[in-house]
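With one protein chain held back, the other chains of the complex are shown just where they sit.
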Amino acid sequence: MPTTLAEALEIQRDEDATPMAGGTDLLVHWPEQLELHDRDYLDLWGIDELRRIEWSDDTLELGALTTYWDVITDAKIGAAFPLLVDAARQIGAVQIQSRGTWAGNIANGSPAADGVPVLMAYGASVVIASHDKHRQVPLERFYAGYKEMDLAPDELIVAIRIPNRTYRHERFIKVGSRRAQAIAKVGAALVSNGSGWRVVASSVAPTIRRCPTIEAQISDGEPLSSPDDLLPAIRADVSPIDDLRSTAAYRERVMSRVLYYAIEEMSHR
Amino acid sequence: MDADANMPPMSRPPIEVPFTLNGMEVTVSIDPAERLLDTLRYRLGMTGSKEGCGEGECGACTVHVDDIPVNSCLIPTYQVRNAQVRTIESIDPSDVGALLSSGATQCGACTPGVVMTAVWVREHPELLETHTLRELMAGNLCRCTGYDGIIDGVRRSLDEGQP
Partner (left out) sequence: MDRIEGLAKLTGAERYVDDLPLDGMLWGMTVRSPAPRGRVTGVHFGSGVDWSEFVVVDHHDIPGDNTVLLIETDQPLLAGEYVRHAEEPIALVAHRSREMVRRAIREIEVTIDPDPPIFDFTAEPTQDQIQHGSDNALKRIDITKGDVDAALVRAARVVEGEYRTGSQEHVYLENQGMIAWEEDGVLVIKGSLQCPFYVLKAAVRALGRDSDHVRIVQTPTGGGFGGKEEYPSMIALHAALLALKAEQPVRIIYDRGEDMRATTKRHPSLVRHRTGVDGDGRLVAQDIDVALDGGAYVTLSPVVLSRGVIHAAGPYACDNVRIRGRAMLTNSPPHGAFRGFGAPQTHFANERHMDVIAATIGIDPDEFRRRNLIVDGQTTATGQRITDGTDRVALLDHALELSSYHERQDKHRSLNASHPYLRRGIGLAAFHHGAGFTGSGEVMLASELHLAGLPDGRIEVLSANIEMGQGTLTVFTKLVCDRLGLRPEHVVIADADTGRVPDSGPTVASRTTMVVGRLVDDSDTGDRVTQAIIDWHVERDEPLVGHAKYEPPPGIEWDETTYTGDAYATYGWATYVAEVEVDLRTYTARVTDFVAVQDVGTVLHETLARGQIQGGVVQAIGWALTEECAWSNGVMQNNQLTNYIIPTSDDVPPIRVSFVENPFAHGPHGAKGLGELPMDGPAPAIANAVARAIDADPRAIPLTPEHLMDLLSNGR
């Protein structure tokens, strides 16, 4: 049970242990996850230095144990990065927000995560450490494929660094099957600084990703006249599937509609 | 009660976890794979917290850890070392009068979790400046009341200044 990051990184070097943060992904259906019971875990929860939230002139840095609730109740973050609060409030419910961490959301690698799209839209980087080095990876380059990511077994995510920029438009969209306690069927985060858009899509591809074709179309292209105008770009950028929660057809169609109306509303403001 | 009868065999070496439970210092010797919910229910015999799903959805297992509601089915017990844990067993009948009279409980299976969230809201009325009651209570599924009895009860307890 490490209490400092240095200890934790040594354990990561020496042992094959799974990091445990809030446990809100790892412990789901725990009694039946028999194969997980005998594994070793590296409990991060006691490492207070990973709880720090730090502002500098040009960045906000969230320590790896920053929870959704920490962000929801932080007025300064809410003012500077409203999408973080929007997303956090739509994750699970209070009992999940109080425990679930942003870093856990990133490391879990779910294509339906809600924390990742807003971080990616804000251009966040993942700060990664091992016992002998630190490195930083832009979140948009962190995922290689479904649950595949740029994180070695001896490494930990220690922080998330978000450039402190101002945006003219910003919007988080989550389409779930109910208003709380729902996993996204379609998700998107959009920001614009006035000259161009960053668009991130979730639940419509093996990983959460930027959508360069959509970005190009809405930044420089013709004004949109209907949601259908976005379909070719959506098809170029993402590849939704049928699963238990929804259908590929629904995901594609609804993505076009939520994006269209969001852009409409923002550009009329 | 024969507490160990309910627990997995200690094929894994037990670990000691000290924490504060409803204001009292306790130390439990647990299986490392044990969830806080199981420690409370089966090891300590505090069966007030319920398991409705084991997946973090229903909130029947809600307890407070360091003054915030969490699902005890998603917490490895070792994570509460040195923490303050508060369960439904700490709730006095005089704390729940408004919930009782408004019909906040029917079958009672969701109720301990509902009460723990309700008590937290009651103790943090400032939350209502940013959140609705329905949003704050959304982590506690109830299949009996349709939620009106719960929401009315929490609102009344806020108005009357009692949990």
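Letters A and B mark the chains as written, and numbering starts fresh at 1 in each.
Methods note: a contact is a pair of C-beta atoms (placed from the backbone, for glycine too) under 8 Å apart; a residue touches a chain by one contact, two chains touch by 3 or more.
Please read all numbers here as calculations on a predicted model, not as lab measurements.
Student: Kindly name the visible chains that come into contact with the excluded chain.
Tutor: A, B
Student: Write down which of B:21, B:65 or B:142 is the residue touching the left-out chain.
Tutor: In the complete complex, the chain left out is touched by residue B:142.
Student: Touching the hidden chain in the complete assembly: which of A:34, A:75, A:144 or A:241 does that?
Tutor: Checking the options A:34, A:75, A:144 or A:241, the one contacting the hidden chain is A:34.
Student: Among the options A:177, A:239 or A:267, which residue touches the chain absent from this view?
Tutor: A:177
Student: Identify the residues of subunit B touching the omitted chain, counting contacts across the whole complex.
Tutor: 1-3, 5-9, 41, 45-58, 60, 87-89, 91-93, 96, 99-112, 115, 132-135, 137-151
Student: Provide the residue numbers of subunit A that touch the chain removed from this figure.
Tutor: Where subunit A meets the chain not shown: residues 29, 31-32, 34, 37, 93, 175, 177-183, 185-186, 244-247, 249-250, 253-254, 257-258, 261, 264.
Note that in this section only the chains that are shown with their structure count from here on.
Student: Report the inter-chain centroid distance for subunit A and subunit B in whole angstrom, where each centroid is the mean of the CA atoms.
Tutor: Distance between chain centres, rounded to whole Å: 28 Å.
Student: Per the contact definition, I'd like the list of subunit B residues that touch subunit A in the complex.
Tutor: Subunit B reaches subunit A through residues 8, 11-12, 32-33, 35, 54-57, 59, 62, 65, 68-71, 73-76, 78-79, 81, 117, 130-131, 135-136, 138-141.
Student: What residues of subunit A sit close enough to touch subunit B in their complex?
Tutor: It is residues 1, 20, 22-24, 27-32, 36-38, 41, 43, 45-46, 69, 72, 89, 92-96, 98-99, 179-181 of subunit A that touch subunit B.
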